[in-house]
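Contents: one structure, followed by commentary.
Removed from the display is one protein chain of the complex; every other protein chain stays in position.
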Amino acid sequence: MKRKSYSGYLFILPMMILFAVFIVYPIVYNIRISFYDWNGISRTKVFVGLENYQTLIQDPVVKIILKNFLIFAVCTILIQAILGLFFANLLRRKLKFADLYRTLIYLPIVATPTIVGNIFSRILESNRGYLNEFLRAIHLESLCHSWLAEPKTALVFIIIINIWQWTGYSMLVYYTGMLNISEDVYEAAKIDGAGAFSQFFRITLPLLRGTHYTIFIMGMIGSLKTFDIPYVLTRGGPNHATEFFSTYINTQSFSLFNQGVSSAIVVVMFVIAMVITAAQLYLYYHNDKDKDLA
Amino acid sequence: MKKIICTLLTASLCTASLTGAGCMTVFAQENEGEKTVVTFQTWNPADSGEGSPIYQIIDAFEEENPDIEINYVYVGSGSHLDQLRVGLMGGEGPDVYGMSAGSAYSEFRDFEEDLTSYCQESWGENWEDKFLDFCMDIVKDEDGAVYGVPLGLTYAGYAWADTNMLADYGLSVPTSYAELKEAAKTLREQNQFPMAIGAKDTWLNLDCWMSMAADIDAEALYAAINGEKSFTDPELLESFTLWQDLFNNGVFQDGAVGMTLYNDVNDMFQREGSIPMFMNGSWAMNMYTLNDEETRSNFNGENSDHDIFLIDWNDDGQVCPVTASVDVILCMNPESEVKEAAFKWMDYLVNEGQDLLVNGYLEYMPSRADMELNVSGLSEDGQKNLEYIIQNGTDNVAGIRGIENAELSTVICDMLTALAINEVTPEDAAAQIQAVSESVR
Partner (left out) sequence: MKKMKKIKWSTFFTHTVCILACVIFMFPIVLMLKKSVAVEGFGNYTRVFRSFNLLINLGNSILITGSVLLIVTLVLAPAAFAFSKLQFRGRKICYYILLMGMMIPSAALVFPLFMTVKKIGLLGSQFSVVFPYAILSCCFNLMMLKNYFDSLSDQLLEATYIDGGGNFRAFLWIMLPLAKPGLAFVLIQSFLTSWNELQLAMTFITNKEKLPISVIPIHFAATTGSAQFPVQVMFAALVICLLPIAIFYIFASRFMIEGLTQGAVKG
């Protein structure tokens, strides 16, 4: 039913040009460097084939990174999506101050890394941090921890802070999606006697199918690229407990001067991102076709 | 929709014309007279707004050399090297730049001009005597060529104490490990920080550990770093055990690896004045010259009394030695088209410039042997600490601060953190470090 035409190319041309000029070269550049032994600055580099990839396979830190990525991705994507949906649905209705609430929940997204680093280290500090002070005040001393100094809790708080910062984003994505669902649909459901719950599960949730896909892919890619929060809060530590792809890229190129290995990590990240996205798009289009046919 | 686009268009057009006008005035200024422009990029001396010492130095230099203009580019330490690298490789690097001592200095070698002949020409045959011996050791390569001139000197391994606060707890400044343990216990009992350390900063851990290991056996430490001795030997093993103990017997505060020196721990000591002791180097002397209200009242207030001190970590009756390094190595870009003017500026900065930075602001200790130390307006308390640093600088230096090999330095830093959180035993840590040490030779 959609018209086949050549004007489609015209619509995407500007973006294709910008992409070709600015994005293609960085991709090619990193792939090329990943085959070299290079400190990132010298005039000479040595071609080493797949050696950098071999180094990565043998590196125990890479296993930690993969594990952290999976834990981080699953936790943040799920919780952010659920919280985002919850608040979007709450604020969709005619409610006094809804605008204000929405703005305030969205606001953490403006927090730059400097803010996150300074503020949360004050909250989570072991001896005088607000969180432990609070726990002591309500006589729960036994729950006090050195939050950022212990490997397990450090990762948990990286996740919590990510949720704090990005829930507003999911909320706004869902909210924007909900703006598009006509009020008539809900009215019709109400007449049929559907309550708030069944309205949500039978109308809102299925109609936001595309949005769920977006949130998932964005979350996956965001998790792969996550850098600011672990970098400012724990520098990937203690002892690599909160190491992620991007923080390790940083360590490899700036502390160890292994630009080749660093680029190899970039390529690995890239491949993972492409596979995940391709799988998602396949599912999305696959279902789309069914819908079109039906 | 049209409204959005219109608003955006007008907004960007307005600003375009505004900034356009701004640009023109800038160009107009630049075109007056044919000046040689020397671009100088660094993270230190820092830009702290109008009247910063670096601007005073530049103004004085430009007055003396009306044909040269310094284009000073300040980049925070976090991104300085990254930006420098991009600029240099892209053929757009600065003429003169600051470089940190350690692995980066040698990794950037392709973009560092050999300065030996410049130094000889400007300062005479015996120019090396101008600088302290081991400053020269740091800037020279194996063949004796010099790729940078040292600006400022720094000593690491020190601790600082607020003597008044310690006295409030019935304590005096601890000098040995045994005393420190006792003091830490007393302080902890009264809900106060024991010795504070910003152990998230792995460079600080390295500083502290090096001076501990040097206290146990300095020769062994440097032999191991140079690959002539194993890290698993008893002298070094002892240092790893000691390091781990400091975290386990409560000498350092709980959750230490979750705190940075700047700002977490430093703020508590320097500004809040809420903790009695912390680990920090000689560069913290600038606490006496900083001008914000809190630091001033804390350090230059009535009766304020702070001590910089060294600890006898192995209880052998002798305090630990310090390690020393150059703060900023000034390098020249070999692709610079204004090398002569560039070196003129470097010359001025290490001489007249350093005078101001040291004697006016105590940013560093002097790297020059011929420099007179005469810090203006320093309180009696500050003077006392400065003398202590100078004293130790002359007779108690173990060797060079930091480890030049990046891989070795990184694995030691990693292991120090792992020891601090008990994820590894001293034996395992030593073995893992030794393995890397062998692989990089």
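The first chain written gets the first letter, and so on, giving A and B; residue counts start at 1 in each chain.
FYI, a residue touches a chain if its C-beta (ideal position, glycine included) is under 8 Å from a C-beta of that chain, and two chains touch if they have at least 3 such contacts.
These numbers come from a predicted model, not from an experiment.
Trainee: Among A:Ile79, A:Ile123, A:Val156 or A:Ala189, exactly one should touch the missing chain; which is it?
Mentor: Final answer for the missing-chain contact: A:Ile123.
Trainee: Pick from A:Ile23, A:Leu66, A:Ala188 or A:Leu283: which residue touches the chain that isn't shown?
Mentor: Of the listed residues, the one touching the omitted chain is A:Ile23.
Trainee: For the chain that got dropped from the picture, name the residues of chain B it touches.
Mentor: So the residues of chain B touching the unseen chain are 1, 4-5, 8-9, 11-12, 15-16, 18-19, 22-23, 26, 39, 41, 43-44, 46-50, 71, 73-79, 82-83, 85-87, 89-92, 154, 201, 203, 262-263, 266-267, 270-271, 281, 283, 286, 290, 292-295, 327, 363.
Trainee: Considering the whole complex, not just the chains shown, which residues of chain A touch the missing one?
Mentor: 1-9, 11-12, 14-16, 18-19, 21-23, 25-27, 29-30, 87, 90-91, 93, 95-97, 99, 101-112, 114-116, 118-120, 122-123, 164, 167-169, 172-173, 176-177, 179-180, 182-183, 207, 210-211, 213-214, 217-218, 221, 224-225, 227, 245-246, 249-250, 253, 262-263, 266, 269-270, 273-274, 277-278, 281, 285
Note that only the chains that are shown with their structure count from here on.
Trainee: Using mean CA coordinates as chain centres, what's the gap between chain A and chain B in Å?
Mentor: Between these chains, centre-to-centre, one finds 35 Å.
Trainee: List the residues on chain A that touch chain B in their complex, please.
Mentor: So the residues of chain A in touch with chain B come to 39-43, 118, 121-122, 124-127, 146-151, 154, 234-235, 237-240, 251, 254-257.
Trainee: Which positions of chain B touch chain A when the two form their complex?
Mentor: Contacts found on chain B: 81-82, 85, 88-89, 103-104, 107-111, 193, 200, 202, 253-260, 263-264, 406-407, 410, 414, 417-418, 420-421, 423.
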